[in-house]
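Only one protein chain is missing from this complex, and each of the others stays in its spot.
Now for chain A:
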Amino acid sequence: MSYCKIVTDKLQQVLGWVDERFPLTANYKSHLSEYYAPKNFNFWYFFGSLALLVLVIQIVTGIFLVMHYKPDASLNAAGVPVAFASVEYIMRDVMGGKFIRYMHSTGASMFFIVVYLHMFRGIIYGSYRKPRELIWLFGMGIFLCLMAEAFFGYLLPWGQMSFWGAQVIVNLFEAIPVIGPDLSIFIRGDYVVSDATLNRFFAFHVIAIPLVLIGLVAAHLIALHEVGSNNPDGVEIKKHKDANGIPLDGIPFHPYYTVKDIFGVSIFLIVFAIIIFFAPEGGGYFLEFNNFFPADSLKTPAHIAPVWYFTPFYSMLRATTSDFLPVLWAFITLVAGLTFRATSCVWVKRACVLAVVGVYWGFFGLTVFGFTPPPIDPVILGVHLGRGFDAKFWGVAMMGGSVMLFGLLPWLDQSPVKSIRYKGGLYKTALALFVLSFVLLGFLGTKAPGYAFFGLIPGGPVAAVSTILYLAFFGLMPWYSRMDKTKPEPERVTSK
């Protein structure tokens, strides 16, 4: 007994020594043992901590992969690109290498599954609403970094899909007027996707983006712990505190949510292990079969598609053809018209008119919806003023813009309530259509351009309608969220 006391006293002394020099106990309290989270967290709240877990998995497996991987596009004695051969070497000859590699490649897909569910949670419970706008924006930054990580990382095995995926995405930037061609050379570091491209993508993938990513994750958590977590009821627990200033509906993160999250982690790791052992390629969805062929700059595989997590946005890029632009313009005119009617600010009204006219010119130039030749066509810096910009440029803008739209949610949602529990049928319908369009776009993006459902319903029009539905979820949100018949929010969180 006395021995035990000596040890505890010693530990206390050590802790005291540290605390005088570094706020260890204070940080432990403010972020874990005395960080009060709402007591009514449900299933959806697993995915934040799981995202952190997957980040750690990716970093650890990544470090071990770099010990064996070689970013080198030159051919080895056997005529195989060195980078491709080094991945094969990891898979076949490095002890346990196969599992480390599959953990990393499957981990990428897991990351997106977890993050998409985490974002969906934020959407249904209004976690982006005031005062959590910055948490949401930091989260958007994390999402963009993840996309960059996935894109840069996918080039590294130097397989056919690596090569042609990079080729297509880098060429997207070529569509930007005036600066595009130079920009794409700058990204590649060469006139074609080559060894220079592979090396700089490697640098981005293993050091540049991860550093930014970790900084953003820290900012995301610091902002979260400043304002406190939202909850499935979307009501602020800080409104009702006890005599000690502790929220009545709050429970300390540790031990309550650490235990809950460890349960979630266990289930996740079981699923993750099953995938890695039995279906590491995810049927071609996690690792595409064509990527097991070395890169060949002279032959595009018969069917190329991005990995599943990019396909919804990729589908929107494909849907944006010159035929689609009139529809898109009509939609933008609708949103601008509604804004024009709703606002009393003369500058906003002018901006709406400018947007409608400007977008018309950008889409069609001086033609009638692109169907007639332009009356005049002066060319300035390679831009045909009479014809507007290529549909290709708008496809790129659509792909980038559709990702960025999430960032506007805190300001688009005008509903008096935050959580879906108290929102009305209008919002639920809009959300259901949004999820449906997202899934349909994602599915179509994995298919060849001419795909038809059951061989009957052509995929092209479905993608076009889905794109409009996707845009409408965001574009019309200020109106339907206000018209929606909401239920009154409770004063305190509800939990059973």
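The working rule: a residue touches a chain if its C-beta (ideal position, glycine included) is under 8 Å from a C-beta of that chain, and two chains touch if they have at least 3 such contacts; residues count from 1.
Note that contacts and distances are computed from a predicted model.
Note on the omitted subunit: UniProt lists it as "Ubiquinol-cytochrome c reductase iron-sulfur subunit", one of the names in "DNA-binding transcriptional regulator YhcF, GntR family", "Ion-translocating oxidoreductase complex subunit C", "Ubiquinol-cytochrome c reductase iron-sulfur subunit" or "Pyruvate dehydrogenase E1 component alpha subunit". Contact with the omitted chain, checked across A:10, A:239 or A:299, is made by A:299.
Note that of A:395, A:410, A:442 or A:475, the residue touching the chain absent from this view is A:395.
Check A:43, A:186 or A:263 against the missing chain and you find that the one touching it is A:186.
Of the listed positions A:74, A:321 or A:429, the one in contact with the omitted chain in the full complex is A:321. Of the residues in chain A, those that touch the hidden partner chain are 164, 167-172, 174, 185-186, 188-192, 194, 196, 200, 297-304, 318, 321-323, 390-392, 395, 448-450.
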